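A single protein chain has been omitted from the complex, and every remaining protein chain is retained in its original position.
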Amino acid sequence: MSDAASYNFAYLDEQTKRMIRRALLKAVAIPGYQVPFASREMPMPYGWGTGGVQVTASVLGADDTLKVIDQGSDDTTNAVSIRKFFERTAGIATTTHTSEATVIQTRHRIPEAPLGEGQILVYQVPIPEPLRFLEPRETETRRLHALEDYGLMHVKLYEDIARHGHIATTYAYPVKVDGRYIMDPSPTPKFDNPKMDMCPALQLFGAGREKRIYALPPYTKVVSLDFEDHPFEPTKFDRGCALCGSEGIYLDEVVTDDRGGRMFVCSDTDYCESRRAEATEGGHALHEVPR
Amino acid sequence: MIAPADHPLLVAEGLTKHYGPHLGCADVSLEIHEGEVVAVVGESGSGKSTLLGLLSTQLLPNSGSIRYRMRDGEARDLFALGEAERRFLLRTDWGFVHQDARLGLRMGVSAGGNVGERLMAVGWRNYGRIRAEAESWLERVEIARDRIDDRPDTFSGGMRQRLQIAKNMVTRPRLIFMDEPTGGLDVSVQARLLDLIRGFVNDYGLAAVIVTHDLAVARLLSHRIVVMRHGRAIETGLTDQVLDDPREPYTQLLVASILQA
Partner (left out) sequence: MSANPVMIRLDAVAKTFVMHLRGGARLPVVAGVSFEVRGGECVVLGGPSGTGKSSILKMIYGNYRADGGRIDIHGPAGWVDIARAVPRSVLSLRKSTIGYVSQFLRVIPRVGALDVVAASARESGLDETAARTRAASLLDMLNVPERLWSLPPATFSGGEQQRINIARGFAAERPILLLDEPTASLDATNRAAVVGLIEARKRAGAAILGIFHDEDVRDRVADRVIDVAKFAPEAPGR
């Protein structure tokens, strides 16, 4: 493709990448701390992952293999266009297989297949500040982080229990990083929170509109906040995937017709496909797809 | 012997605060002992709110110092405290009741969440215990237990003030600052609030600094009174003595201006 020649590698100029890498280094050095950075205009609207794209652009090398998922899926418009964007501007290899990827940009999910050392997971983050819900002033939230003054975070969980009888927060569930900073894990479902804990991969978070970067270095302790008598519980599904039969994974509800028909399938499309491929190779029957 | 032999809780010396060319408060010195209620009276602009801001370390003085005897018995220079220590003090051993409850409460958070906040901030992590403690404090400020999950924006003015007091009292502070706590309330609602404050002062040995322009409130609640004018403490002493035998011309004017019911 000749398009790559029209741009600097991975779209951003080298000065900008250096600036972002400095922010990333600082973020890695202080796990969970939100580092301000000079977010650039990107050729896509805010909310489409501009923060994640800038982080990805800054860490990509020519040998990297990129995977992009949106809600676990490799084939949504957002995932496809970001993948295409880097194919054209960086000329790098892309994949949909979690295990083959060296860099994975994600919106809202962590792949089901365990990540390994050497992999980088880049999160697109809309609102990086976990305290924003209760404290609108940025000056004050920054002071609260600085002073480790986190009573407010539990007030939010308290309100949940008071209103719903249990902690009803199911995504963007706040975590404490390395015993110090409270972090918003972006709008990932709380189902994925345990995967962040002691993860061998490097996890980077980019918020384009809010101009913040934060990070979890490999093997960082990540604890979901809770109460002694209302402990954190990841979402559990009382069934398996309708397509591949896997259990203990995150399911999406899919409406199959206009008569109320629906089914629950893996949100991680690559995982689902791999399971089904294995099943075929192993000679097992596929689960029937309802029609 | 003159005074009962104990050490003051708070000693302020020479507090001075300028706002640009304007004087907020000049050379005010004050001691507060445990269980002592001090009323700061004066008209608008007399510097009483500035003094309260300085004493509660929400404002920094241009000069002067405040020493406070912490719970461990050690007297510390408040303006030399680290920010974290200062905040910890503010939400454990101190309380602050604002005239406008919206400044002291989180209006979008339930009454229980408001009262529980300080407990969670000091490390309480058991929902059931936090809730039980919040319920008991709501009861003590005469708010029905079944209002625990209601937000303060559904409360009347008097209830909001009582909720503010509960929110402050839950960590059993030794010193509480109040800025016109009864301002803007109906007389009957005022009476209930004053009665509550009086009760807490008696039952918990609470010390308080109350800023008010209402001399009747000062007489009912305070042991000592400080009369402020043009940023200075012009007269100070036993409350009933200052009100019944005022010495300074301005204090005499102030006392003579009270409407008799």
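A and B label the chains in the order they appear, each numbered from 1.
Heads up, the rule we're going with is that a contact is a pair of C-beta atoms (placed from the backbone, for glycine too) under 8 Å apart; a residue touches a chain by one contact, two chains touch by 3 or more.
It should be emphasised that the depicted structure is a prediction, and the values quoted were computed from it without experimental measurement.
Participant: Give me the visible chains that the unshown chain touches, in label order.
Facilitator: Its contacts among the visible chains are B.
Participant: Would you write out the residues of chain B that touch the absent chain, in ascending order?
Facilitator: Output for chain B: 1-4, 33, 36, 190-192, 194-195, 198, 219-220, 223-224, 237-238, 240-241, 244-245, 247-249, 252-253, 256.
Methods note: only the chains that are shown with their structure count from here on.
Participant: What whole-Å value do you get for the distance between chain A and chain B if each is reduced to the mean of its CA atoms?
Facilitator: 47
Participant: Please give the residue numbers of chain B that touch chain A in the complex, ascending.
Facilitator: The contact residues of chain B facing chain A are 83-84, 87, 91, 106, 108-110, 112-113, 116-118, 120-122, 125-128, 130-131, 148-149.
Participant: Which positions of chain A touch chain B when the two form their complex?
Facilitator: Those residues of chain A that touch chain B are 134, 143, 146-152, 154-155, 158-159, 161-163, 226-230.
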